[in-house]
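The complex appears here without one of its protein chains, the remainder shown in place.
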Amino acid sequence: MAIVLGANQYGKAEIRLLRVSRGTPPTSPAPYTAGQHDITDLNVSITLTGDMAAAHLTGDNAAVLTTDAQKNTVFAFAGEHGVGQIEDFGLLLARHFVDTHPTVSRARVSITQYPWDRIGATGHSFARSGGEVRTATVTCDGTGTYEGTGTYEGTGAWAVSGLEDLTVLNSAGSEFWGFVKDRYTTLPETTDRILATAVSARWRHASADAGASAKHWGESYAEARRLLLEAFADTYSYSLQQTLYEMGRRVLAARPEIAEMRLALPNKHHYAVDLSGFGVDSDNEVFYASDRPYGLIEGTVTRDDAPPPGLAW
Amino acid sequence: MAIVLGANQYGKAEIRLLRVSRGTPPTSPAPYTAGQHDITDLNVSITLTGDMAAAHLTGDNAAVLTTDAQKNTVFAFAGEHGVGQIEDFGLLLARHFVDTHPTVSRARVSITQYPWDRIGATGHSFARSGGEVRTATVTCDGTGTYEGTGTYEGTGAWAVSGLEDLTVLNSAGSEFWGFVKDRYTTLPETTDRILATAVSARWRHASADAGASAKHWGESYAEARRLLLEAFADTYSYSLQQTLYEMGRRVLAARPEIAEMRLALPNKHHYAVDLSGFGVDSDNEVFYASDRPYGLIEGTVTRDDAPPPGLAW
Amino acid sequence: MAIVLGANQYGKAEIRLLRVSRGTPPTSPAPYTAGQHDITDLNVSITLTGDMAAAHLTGDNAAVLTTDAQKNTVFAFAGEHGVGQIEDFGLLLARHFVDTHPTVSRARVSITQYPWDRIGATGHSFARSGGEVRTATVTCDGTGTYEGTGTYEGTGAWAVSGLEDLTVLNSAGSEFWGFVKDRYTTLPETTDRILATAVSARWRHASADAGASAKHWGESYAEARRLLLEAFADTYSYSLQQTLYEMGRRVLAARPEIAEMRLALPNKHHYAVDLSGFGVDSDNEVFYASDRPYGLIEGTVTRDDAPPPGLAW
Partner (left out) sequence: MAIVLGANQYGKAEIRLLRVSRGTPPTSPAPYTAGQHDITDLNVSITLTGDMAAAHLTGDNAAVLTTDAQKNTVFAFAGEHGVGQIEDFGLLLARHFVDTHPTVSRARVSITQYPWDRIGATGHSFARSGGEVRTATVTCDGTGTYEGTGTYEGTGAWAVSGLEDLTVLNSAGSEFWGFVKDRYTTLPETTDRILATAVSARWRHASADAGASAKHWGESYAEARRLLLEAFADTYSYSLQQTLYEMGRRVLAARPEIAEMRLALPNKHHYAVDLSGFGVDSDNEVFYASDRPYGLIEGTVTRDDAPPPGLAW
């Protein structure tokens, strides 16, 4: 028997980056009227995998690209190339790490994008919008061909897009009954309940070119988000599982570039409060929103001919 | 010398309440098309003050209304009266506690409202919107006259409205220079910086009737919010203090029902990253968003003839 | 009627500082055996008040000491003077700001200290201990006399010490009955309940010299903490209010340097689960720990001859 090093990875997490793209340059002297700006607000995390045994076993760092340099790379690439769609930015970064560092055999870049809306008439004023964030996780293993034009051939790159914390609620159209009754089951069956969740969804693209072939990642994201909301609202639900499946199905049915959906839906319980003891006649109108415990429903919806996931997840 | 009880208060905090108002009742059997619903999603906290010395000194609870009963009251009132505007709901509750419990000399009700948008075409589907929340804190001391018609005469009721976590950013139109230079000052002066903050604002109404006299609390809130955003976007800023003052001034100038604004603006620092060492020519385009430490600017903007604040804050 | 600037303040918040004090210097070359180290881990926030009207009204920053310089001052003072007790470090800083900046009429320094325990035998290895943190808030208005020897004469300095998040629980010795019964009261009376809270306490020293006269702030803190725990454990409680009062009383009775205690005690409810329906005979042994809502009990215990609080709070 020997004790050995197993799987390992490392990187810089939570690099908070704001990229400003300026239109017409400001005239001087101040105060000036700036041109229209665009902003991209990101949280970027890098994970590198490779032959790092020496660092673990003897503290020899000859194969280690510092996490500080990883951070600098993110800032430099944002300056040099801009950010654009987060899937593209992630692929650019991941490809860089595997291509330029022989000791790195796999690079994964996870990005969270915070959405902003324009406010006012200045062209450079913004307010954070929505509770949800857009996410992307891309992985490169250094194989395959990259033409520098957004085209990834072969199997060396994978892209997963997603969103987090999209909180939704149906105040009608949800039932829950017909479940198993064991000796610990006391929940009453109901034909009218609140159904609420905070959607966490990730979807794997059929290829890292998929977004590009669907014109752009942005459209793919916007449509997936729209379809998720639509499916949640439209589905008359007999269980959160049913709603989950329909949300995934709806996206896959409409978006050929997406091969697989993974959803995690916490059941944000709302319990009807019985007010009859207080002389108040309230029929399912007043609810207590409970924090913990909560149900958690997780599931995958996929195509039966989806390409193998490789290193996507 | 003796040891004595000083100021004290108690109550139930963070009562999470969802109120559903149903329009046309659903037809049966399921699946049905429900009528249009409205939802109100609240976090309610109660604070009572009165002669509670016995509870503290001897554990005699004869004057103590349990915090559990306070919670029940919130649910029961939501069922019986509906919620409507949170200022009204708070006043109804606060008035109840001081009017029906002789040992309670002051009741304060603080409410946070989470905003939701409609989604889909069902009339009963919603998504949480925005990062910000609407707030109200109302206080009653049991004096004054309440007609039960939304009219509070005299001095026995106070209303403060507000919002939290309204995150905004200007990517131009902000300078910072001309400040004190002491031996510890190393910050360079700048004529072009990112100005970002998460607005926390509370505004005191001239009277607890003020909202009503401005037609309704909802309009007052929507306009105050709009004016805050507009002032943030429009103000060419030489300091966050200047922006703060203008935000308060703008609201007071346009809304006669509001007597005083209190603002707390954390300076969400974005530091330009110097990319010249990486051969990247980036002029104030790439920023690192820092978490801590942060500047915190707090200030009050008021009318010089504002009525005394009484117990409002 | 005119719109005017009211009370205002500003400063740098959450300056995260680790101060290492080294004993015997390390010998070279590495690997060396370092001498014994001590560490002080702080979160420092500065608030300055003064005549800052110009910054608000016109963006003229001539009176503004940048929050960046405030941060630098904290680091520089930690290097030059060390930190020692947080009350002393705060007084040194607050005094500096009011003494060296004519536009600053009041400086408040709030410090949170994270506790660490030693681990291992190296003398330089530590593990974070406890859930609670130690706090101090000191205020100087520039009057009074400071000899530079830890002595503050006159009224120009105030010191408040405290702790946060000291979570405690009694599984016996707590009853709750005899309370008001109104139409919304459904809580059963009990002679045996769980009493749990997360203690938030702040205590005002009779003078900013008080800690020094009690030998040192550290002893004063350690004793106050010990007495709070002892009072919580010892008090047979008929209400959380009674426990609160006894906690404050116990500290004041034993520590003459402390003039006033302010306590905020959330009632961390633990509800007994009725297992009889499952054929399980459990007499108050299984509890559900609820997050929200929760009772919140706040109170002050003071001496009837306490000096006036001035700017302490």
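Chains: A, B and C, in written order; residue numbering restarts at 1 for each.
Note that a residue touches a chain if its C-beta (ideal position, glycine included) is under 8 Å from a C-beta of that chain, and two chains touch if they have at least 3 such contacts.
Given the structure is predicted, the values throughout are model-derived calculations rather than measurements.
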Which residue of C:Gly130, C:Gly144 or C:Gly178 touches the chain not shown here: C:Gly130
Among B:Asp51, B:Asp117 or B:Asp291, residue touching the chain not depicted: B:Asp291
Would you indicate which residue among A:Trp158, A:Phe176, A:Phe232 or A:Phe287 is in contact with the undisplayed chain? A:Phe176
Of C:Val4, C:Ala53 or C:Leu169, the residue touching the omitted chain is C:Leu169
Which residue numbers on chain A touch the omitted chain? 1-16, 45, 47, 52, 55-73, 76, 100-101, 103, 176-180, 182, 184-187, 237-239, 241-242, 244-245, 248-249, 252-253, 260, 266-267, 292-305
For chain B, residues in touch with the removed chain: 183-184, 186, 277-279, 291-292
On chain C, the omitted chain is touched by residues 16-22, 26, 30-32, 34, 37, 39, 41, 72, 75-76, 78-80, 116, 119-122, 124-131, 166-173, 175, 191-192, 194, 229-230, 232-234, 236, 270, 273, 275, 278, 280-282, 284-291
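Keep in mind that, in the parts below, only the chains that are shown with their structure count from here on.
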Indicate the whole-number Å distance between the mean C-alpha point of chain A and the mean C-alpha point of chain C. 39
Centroid from C-alpha atoms only, then distance chain B to chain C, rounded to Å. What do you get? 26
What whole-number Å value describes the gap between the mean CA coordinates of chain A and chain B? 31
Residues of chain A that touch two or more other chains: which are they? 278, 291
